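One protein chain is absent from this view; the other protein chains keep their places.
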Amino acid sequence: MSEWGWVALAYAVAYGSFAVFSVSVAARIRAARDRLDAAVEDPR
Amino acid sequence: MTPSFTSQVGAVVKRDLRRQRRRGDVLWITIPFGAVALLLMPLAVGTDAGLLQRIGPGMFWLTVMLFGVLVTVGRASVETQAQRDAASLLGLDPAAGYAGRSASAAALLLIYEVIVGAIAVVLYDIEVIGIPWLAVTLVLVAAGLGLLAALGASLVNSDSGGSALVPLLVAPLSVPLLLGATQAYEGLRLGSSILEWMLLMAAVVLSVAVVGVITARPLQES
Partner (left out) sequence: MQSDIPSRRWPWFAIGIAVAASVTVAMLSPADAVQGELVRIMYVHVPAAWLAYLAFGVTLIASIGYLLSRNLAWDRIAASSAEIGVYFTGLAIVLGMIWAKPTWGVWWTWDARLTLTAIMFFVYVGYLALRRTTDDRRARANRAAVLGVVGAVQIPLVHFSVVWWRTLHQPASILRPDGPAIQDPIMRVALLIAVIAFTVVYVSLMVKVAELHRVNDAAQAAEAGEHHPVAGASVTAPGLDPGVGNV
């Protein structure tokens, strides 16, 4: 693999995993908010 | 009148060692486990005598770090939340409780080291040299690992079945002890200085003891 190939791999891993991590955090926040809203609005 | 710190520590040590004698996890499980590991290793990497003599000491210390920790885990040692609550209700100083558990763990580890160490010497034809410093090493490792393992055991609530977690928590933090012990043996063999390794291991013992005692009470209060 050429040098640029390795650089591209490194950047794909770095920024790709950034994106995956950020998306997962956002999704977990949404799920947590749904859970909170459900618990708070429960008429009991 | 609350008994003194030292007598509380002594009581905890006596209780732990008595439990060990009754339920005998260390003698029947932990020590054999370490011995089996030593037995299996040459089957995995080959029985060349030179190779085994080179890696033997390291293998021995590795079993101490990974399996020796199990002296604080298991039926005879594990403390349920109910037992801890009872102890605190009875006025047991949590710091004394931790000190006692560390001391008994260190004692059990020393027994482990001597027995499994002897097996390693036989299986790997290890040269036993510098016995005084070797003894100091055995004690320092037993003390440091005992303190770490007792702390690990108090963090992991046995009710949640997390006892396999204790070795995982202790292993990375035991690196200074592992390197200290193995490099000290190397140093004794080659005739080079081992003082810094001894001091490093002593530093581990001191630092874990201080942190463990200071955090014993905050840890107990939930």
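Residue numbering begins at 1 within each chain, and the chains themselves are lettered A and B in the order written.
Keep this in mind: a residue touches a chain if its C-beta (ideal position, glycine included) is under 8 Å from a C-beta of that chain, and two chains touch if they have at least 3 such contacts.
Owing to the predicted nature of the structure, the values given are computational and were not obtained by experimental measurement.
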Hidden partner interface residues of chain B, rising order: 148, 151, 155-157, 160, 162, 165, 168-169, 171-173, 175-176, 179-180, 183, 196-197, 200, 203-204, 207-208, 211-212, 215, 218-219, 221-222
Where the missing chain touches chain A, by residue: 1, 3-4, 6-7, 9-11, 13-15, 17-18, 21-22, 25-26, 28-29, 32-33, 35-37, 39-42, 44
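What we mean here is this: only the chains that are shown with their structure count from here on.
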Distance between the centres, which are taken as Cα means, of chain B and chain A, whole angstrom: 40
